[in-house]
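With one protein chain held back, the other chains of the complex are shown just where they sit.
Chain lettering (A, B and C) follows the sequence in which the chains are written, and residue indices restart at 1 in each chain.
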Amino acid sequence: MRKEDLVALRDVSFTLDKGERLGIVGESGAGKSVAAFSILNLISKPGYISGGEIRFDGKDLTRLSLQEMSEIRGNRISMIFQDPMMTLNPVLTIGTQMTEALHAHQQISKEEARQRAIDSLAEVHIPSAATRIDQYPHELSGGMRQRVVIAIALITKPPLIIADEPTTALDVTIQAEIMDLLMELCNSSGVGLILITHDLGVISQMTERAIVMYAGRIVEEGDTKDIINNARHPYTHGLMGALPQKTTPGQRLNQIKGGMPPLNEIPKGCAFNPRCPLVDDICRTTRPDYTTMGSTRVACHKALSEES
Amino acid sequence: MSQPALVGVHDLYKEFPIHGGLLEQLSFENGRLIRKRESVKAISGVDLEVIKGESLCVVGESGCGKSTLARVIMGLIRPSQGEVTYDQKRIDDLSMGDMLPYRRKMQMIFQNPYASLNPRMTVQQTLEEPIRFHNPDLSNSEIKDIVVSVTKSVGVDPSWSSRYPHEFSGGQRQRISIARALAVDPEFIVADEPISALDVSIQAQVLNLLMDAREQRDLTFLFITHDLAVVEHFGSRVAVMYLGTLCELAPTRKLFSVPRHPYTQALLSAIPKLNQDSSEYIKLKGEVPTPVNLPRGCVFHSRCIHTNERCTREVPEIKVYDDTSIACHAVEEGRI
Amino acid sequence: MVAVKWQQFMESAFYHDFRRDKIAITSFVIMCIYVVACYAAPLIAPYNPYDPTIIDIMDSEIPPMWLDGGNSRFLLGTDAQGRDLFSTILYGTRISLTIGICAVLLQGVLGISLGLISGYFGGRVDSFLMRLADIQLSFSTLMVAIIFLAVFQALFGTELYERLAILMLILVIGIAEWPQYARTVRASVLAEKKKEYVDAVRVVGLRPVRIMFRHILPNTLSPILVISTVQVANAIVSEAALSFLGLGMPVSKPSLGSLINSGFEFIFSGSWWITIIPGIVLIVLVLVMNLLGDFLRDVLNPKLYKN
Partner (left out) sequence: MFAFFVRRLAQAALVMFVISVIAFSIQDNLGDPLREMVGQSVSEEERQALRDKMGLNDPFFVQYWRFLKNALQGDLGTSYFFKRPAVDVILDKLPATLELVFGASLIIIVFSVPIGVFAAINPRHWFSKFAMAVSTVGISIPVFLTAIMSIYIFSVELGWLPSFGRGETVEIFGGWTTGFLTWDGLVHLILPCIALSSIMLPLFIRLIRAEMLEVLESEYVKFAWAKGLSPKRVWFVHALKNTLLPVITVGGVQIGTLIAFTILTETVFQWPGMGFLFLEAVNRVDTPLIIAYLIVVGLIFVVTNTIVDLVYGLVNPTVKLARPHGGDG
C-alpha cells in the first residue's frame, strides 16, 4: 500500500460454490460494490488491489494479464450494472451490443450471432425480439433495458453472474419482474450469482447465503435465513430492527445511532464500536476476529447468541 | 368524512407541454401540414382531502404524478385546471403576497439532502432566513433562540450551526432540512420522499424524528413515497396513484390487509419480503404507458388482468365503499 | 471578520490545492510580476515612449544589449523609431492588460445580466437570447470585431479612430464576447434553479428577485470565476490580433499587438527582436492566465457550459 491511500476494503474473503447464489448487503460506503468490481478487476482508477487473491476455476484473477482477463470477463463471469439507463451505449444498437460479446469470445458467424442475440432477447421475455434488436437503447423503457443488460450478460452462458444493485433504479413492480427473471434464469441454467444490494428484502428472496459488510469489512456471513432471522452481529441486528416491516406500525423504529464512517476516519478496533449498543473496552482497541456460530461466521467480540 | 379537510385538491389537472416552439409542433403527414401539441399529463383529475391531524401517504411508481401533486399543493407550480384549498379557502390562485400567511402554515421537506440546502449558506443562515422573513418583529437574539431550540429538536448540535452543509453527512443534512421546515412552526407538512435517498439505518433515524415531531407539534402530513413499507409504518391513510390518477384511497391497515384495486394488489405483492422464498407476485402485462399518450378509458387497463371492454372505453369514477374509495370498473361490477 | 475569512481561506481546500500545485504558484507569481511591472511602468521604465522629444531616430533598430551592436542604454534594444523596447513593452503591456480587464468587466456585466434574465425568465426571452448568442458565437468574436472596427475606421477616418482606439477596443471585445458569460451563467442558473434548496426558499415565500440574487447567483460564482481568467487571456489575444491588423492601437501608443505589427516587416532584414520579444511577452502573459484558468477549473470543478 502506498502512503495516503484510502483503504476501501480490508481483509475481505469469501467463497462461492458453483451455481450458488450469494448476496452481499451493506449501506453505501460499506465497500460492497468495490468488492464485486474487484473480482473482474474493474475498479475505477486510481483504485487498485493492494493484496490478496481472487481464485476462479483454480486461477488467480489478480495475476492475469489484460488479455487473459478479457477471456474471463463476459465469458466466464458476466456483470449486471445498477442503472440500465447508463449501462447501454447510446449510439450502438441493441444488436451490436449483444453480438459483440459473442464475437469477443467465440468463433461465430454474423448471422449465427444475430440469431443467438434474438433468442437471448426472447429468453428475457422481450416481445418482438427480432425488431427490437435493431433499436437503440433510448427507444426502450428502463425495465426493458435492464432485460437487455441481463440478456447480454447471459448470452455467452457464463457460470457466474455478478449483479450490482440490479433493481435499485427500477420501480417496485418492475423490480419484481426483473428479480423473477433472474431467479428463473439462474434456476434453469444453474448459473451462480453474486447479488450486491442494500435491500434486505431482495437478499432474502434471491439468495441462499449472505454477507453483511460494514466499513470495508465483512462483519457477518452465513445462510441468508439465519442472517435475516438470527443476526449475530449487533450491526446486522440493528439493521433488521431499523426495517419498518419488522416493527409494529406507529411504533418508533429501532435505530442505530450515528452513521457509517468515511474511509479516512474508520475507528480503531472494531469499526462499528462508536455506534454499537454493546460496546466494551476491547471493542475500542482490538479488531475482532471471525468466530463461527452455527452457519454463520461473525466478526464481533460481543456476538449475540441464539436467544438475544 | 366527519371532520373538515385541512388541505384539499379538487378535480386537479396538471399538464407539462413538451412540444417546443411552433416549428417543432409542425410535421408533414400524408402530404398535409399538421400541428401537433404534446404534453406530459402529470395529473389527470385528482380529488383528495387531507384531514387535520392525519398523515396521508401518497404512493405510486415513478411518473405517477405524486411529486407533481406535492408541488401543486405547495404552490410551487400552478395547476392546469382544478383548485387547491387550505382551510376551505382556495389558495392556488393567490398572489405571492396573499399566499404569505399560508406559507408559514405549510412547509415542505425534500428528497435529496445534498441539494436541498444552499451550499453557500451556513446552517444558521439557512434556518434564520424563514424565521426572520415570517417574523420581522423578532429581535436577533429571539431568532437565535428559536434556531437553537429547533436544531436541538432535530438532534443536531446547535454549536455546529456556523458550519456549511458540505461538512454534514446526508442524514444530518436531512435533519437540518426538517429543522428549516419546523422553524416557522407550521401545521401542515408535505414530505416528498424524505427518506428515499438515505441508508437503511439513517432512514430509521429520520422516520423516528418525523414521528416525534408529528406528536409534539400536532402536525398534519402529506407524505409522498414509493416505499410501501414506510407507508404502512407512518401513514394513517394511503392514496395509491397510477399515471396521474387516484386508484384507491383507504385507511392504512385496511389497504394493506385487503387491497381492492388491481393495481394496489400488484404493487403490494411486488414488495420484496423477508422470509419469503419464491416471489409470488401478481404479474402485470405489457409496458407502462407514457404519460404523454395516456390510454383511453381506465389508464391501467393495458396492464390489468381484469380488463374488459368497458375499461378500455370509459374512465372509472371514484366510488366510496365504507371508508375506502376506489376507481375501478371491476370492483364496481363486483368482478373482484 | 476579515481575519476570520482569511483564516477560513487559509484552511480551505482551495488554498491547500493551490499550495501543492507548482504550476499554479509559478503562474500566479508571474502574473503578479506582470501586473506590478506594467502598472508601475512610469517608475520602472527608463524612458517614456510617449515622449517624442527624447526619441532619436539615430537609435533605431539597435539590437538587445547582449548582442553584437547592442547598447547598454537599451536593455532589449530599440524599435524602428528608436524607442527603447523595454519601456515600450512595459507601457504596451499596460495597455493590453487594461483593455483585456476592462473588456472582460464589460462582458461580465452584459453577459451575467443577460444570462440571469435568460435563465430566470425562460420561455421566449430565453430562446431569443440564446439563439442570438449561438449565431454570434458561430461568427466568432474576432470576425465581429474586425468587421465592426473596419467599418468604424472607414467611416470616421483614421485620425479620430486612433484617439478613440482604447475605448473602441474595450467596447467591441466586451460586446462581442457576451455570449460566453451569458451561456455559462444561464446554464448554471438553470442547474441551480432545479435544485431543491431553491424550492425550499420559494416555499418560505421569498420574492423571486431575492431568490435570484441571494440564493442562485452566489452559487454560479465558481464558473464565472473560471471563465473570467480565460476570458481576460482571450480578450488580450483578440486585442493583439486587432492591433496587428491595424484596427487596434496606433503605433504612437502601441499595445503588444501593434508593437508586433510594427516590427513585422523588419524581421526580413534581421531585426527580429522588435517583433519576437513583445511576442514572447504576450505569449507568457496569455499562457500564465490560461494555466491559472486550468487550475481553477480543475479545483472548483464547476459544470461549465458545453454545447
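As a working rule, a residue touches a chain if its C-beta (ideal position, glycine included) is under 8 Å from a C-beta of that chain, and two chains touch if they have at least 3 such contacts.
Since the model is a prediction, treat every value here as computed from it, not as a measurement.
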Option touching the unshown chain, where C:Ala41, C:Ile55, C:Val232 or C:Leu282 are the choices: C:Leu282
Of A:Leu42, A:Ala130 or A:Ile282, the one touching the omitted chain in the full complex: A:Leu42
Residue in contact with the excluded chain [from C:Ala165, C:Val185, C:Val232 or C:Leu291]: C:Leu291
Among C:Phe121, C:Phe213 or C:Phe264, the residue in touch with the chain that has been omitted: C:Phe264
Which of C:Gln7, C:Thr26 or C:Ser140 contacts the chain that the document leaves out: C:Ser140
Chain A residues touching the omitted chain (full complex): 40, 42, 44, 66, 69-75, 78-79, 81-83, 86-92, 100-101, 104-105, 136, 138-139, 141, 149, 152
Where the unshown chain meets chain C, residue by residue: 131, 135, 137-143, 146-147, 150-151, 153-155, 233, 237, 240-241, 244-246, 260, 264, 267-268, 270, 272, 275-276, 279, 282-283, 286-287, 290-291, 294, 306-307
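Keep this in mind: only the chains that are shown with their structure count from here on.
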Distance from chain B to chain A - Cα centre to Cα centre, in angstrom: 31
Centroid spacing, where centroids are CA-atom means, of chain A and chain C in whole angstrom: 52
Cα-centroid distance, chain B relative to chain C, in whole angstrom: 50
Where chain C touches two or more other chains at once, by residue number: none
Junction residues of chain A, two or more chains touched: none
In the complex, chain B residues that touch chain A: 61-62, 169-172, 199-205, 207-208, 211-212, 226, 228-230, 232-234, 252-253, 266-267, 269-279, 281, 283-284, 287-288
Of chain B, residues touching chain C in the complex: 21, 71, 74-76, 96, 99-100, 103-104, 106-108, 110-112, 115-121, 129-130, 133-134, 177, 180, 184
In the complex with chain B, residue positions of chain C that touch it: 127, 195-197, 199-207, 215, 218-219
